[in-house]
Structure formats: structure tokens, C-alpha cells
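Take a look at chain A:
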Amino acid sequence: MIRGGAWLALLLLVAAPLLVVLGMGFGTSSPGVPPVIPPIGASGWQGGFEAWGLVFADAYYLDAALRSLRLAAITAGLCLVLGFGMALGIASAAPRWQAPLLALVLLPFWSGFVLRLAAWVGLLRDGGWLNATLIGAGVISEPLPLLYSEGAMLLGMVHGYLPFAILPLTATLARRDLRLEEAAADLGAGRWTVFATITLPLAAPAATAAFLLVFIPAVGEVVIPEVLGAPDSVLFGRAIWGEFFQTRDWPAAAALSTALLALLLAPIALYQRLSVVR
Partner candidate 1 sequence: MRRVALILGLVFLWAPIALMAVYAFSDSRVPFEWGGFSLRWFAALAANERLLEAAWLSLRIGAAAATLAALLGLALGWVLARHGRFAGRPIFGVLAGAPLVLPEVVMGLALLLLFVGLQAMTGWPAQRGAVTVWLAHASLGMAYVAVLVQARLAGLDPALEEAAADLGARPSVVFATITLPLIAPSLAAGWLLAFTLSLDDVVLASFVSGPGATTLPVYLFSQLRLGMTPEANALAVVLLGSAGGLGLLGWLLKR
Partner candidate 2 sequence: MTLLAIEGVTRRFGATLALDALALEIGAGEFFALLGGSGSGKSTLLRVIAGFEQPDAGRVWLQGRDITQLPPPERAVAMMFQSYALFPHMNVRENIAYGLRRAGEREPGPRVAELVALLGLEGLEARRPQQLSGGQQQRVALARALARRPPLVLLDEPLAALDSGLRERTGLELRALQRRLGASFVMVTHDQAEALALADRVAVLDHGRIAQVAPPRELYERPATRAVARFLGAANVIEAGHLALRAESTAPAYALRPERIRILPALPESNGTRARVTEIAFRGGDALVLAEADGQSLRLLLPGGAALPEPGAEIMLGWDAAALVPLSA
């Protein structure tokens, strides 16, 4: 009975929406409210392939896809490197410091997602804190164009996604068998060797999972690129958002979403396999 309820929740809130998105790619854009004619109506199939044509005919969206994948990979890579170091630091701390340290990692996120982005804007813009401070100190005479760039966007992405890498990595590293590292040291391995030959390989599945946990949602990120990124830099998430809110072409948005899902199918499958709870 519990399983029945659980199935119901999953089918209604996860499966059904996904199926609708998949299907709506075959819908037709129309004036009116809602601005779409669904592919299946009272008289049966009435769908078309216009939206799909739009998506695949133009190299515009291919560009967007590649750019999104690249930026998401860089974000995930940076989060992994910094996150791994931080997680190792937390996991190696005395047990009574671990919870407070994790709290320190998580607390910034209670200040509010949009507010934090506003802070980055205030920090990085031409008249912002960083430039004002540097000019005031005489380091530079003209403000540096920091904001509305790929760099600013990556900064915001890493800042936002870092905890998603730190939390699972800390959990895994805290549980690792330290005796293996002790044994390696006893056999003559220096600290870096122990790290490279014992710690890292054993943490590889968790590290990969952490990478994917950042990478997959980052591919479709909308808000951070919108606030911090270059206005002409088209990313997949923004493309979907734009098709829906500006162009009001729902089938195109749905088709793009389906394409995004198809793009992420392999990483998602890999993530599901790595994160199976023993």
C-alpha cells in the first residue's frame, strides 16, 4: 500500500510531466491561451515536426549545446578539485569539528540564492566593490570588465554548486579505511604517493558521482548565466527559457528539453549506477 502511494507520487509528479514534455515536442505553436495545440486531441493525432525541425536545422542550438557542455564540465571539474580538497580537510579533522565545519560550508546558502548572485554582481561590476577597491588603492586606473563574462559566470557556478560536491565527498571520505593509508606509508610511500595511489583511486567512484551531480544540472542552468554571464552567450538552459518566456514557442521549448534530456541520458545513467546505495 505504501508502495502504491509511492508509485502514484512518482507517476504523477515525475513520469507524467516527463512524458508530456516528450510529447509536446510534436505540438504546434498557436496564438491564444495556452499558445500551443497538443499533438493528441479529441480527434486523435494532430501533431507535427515543426519544433523538431527548428531545433535540429539550426547550428545555433548545436552551438548552445556544446557551449553548455563545456562550461558545465569546467564547473564540475573545478568543484571537484576544490571540493575534494575541502572534503578531505573536513573528513580529516577531529570528529567534534566535523559537524561545525559542515555547518560553515552550508550556512552561506541560507542567505538566499538570488541575493548571493546580487552580491557577486555588486562585487564584480565596473562600479562594484572589487574595482572600486583596486582603483582606490591605485592598482589600476580603469575598471576591469569582470562582470557579464564567462569568467564571472563560472565563478558564480562554482560558488553555487560547490556544496553539492562537498557533501557527498565528505561522507565518503569520512568513512574511508585509514588503515589502508597507514599500510601504504608503512611500506614506504610518501604523503603524495599515498594520496595518488591509495586515497584517490579508492575515492574515484564517489568523485565521479560528485562530478556528475554538479555537471548534469549545470548543463541546464539558467539563472546564474542570466545574471552573471555574457548576454550573447547562448546556453541550453537559457535557450529553453527564452523559447518559453519570450518567443512563447512551447513546442520548441519542449523539443529543446527533450534534446537536453537525450544529451544527459548517458551521464544520468552513469550517475544512477555509481550512486546505488549498498
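Here is how the candidates were picked: all candidates are chains of the complex that A comes from, given by their letters.
The working rule: contacts are C-beta pairs under 8 Å (C-beta built on N, C-alpha and C of every residue); 3 or more make two chains touch, one makes a residue touch a chain; residues count from 1.
Since this is a predicted model, take the numbers as computed values, not measurements.
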Completion exercise
Touching chain A here (same complex, options 1 or 2) is candidate 1
Completion exercise
candidate 1 partner, complex, touching residues on chain A are 2-3, 5-7, 9-11, 13-18, 20-21, 24, 34, 38, 82-83, 85-86, 88-90, 92, 101, 103-105, 107-123, 127-129, 132, 159, 162, 166, 212-213, 216-217, 219-223, 227, 237, 240-241, 244-245, 250, 253-254, 257, 260-261, 264, 268, 271-272, 275, 277-278
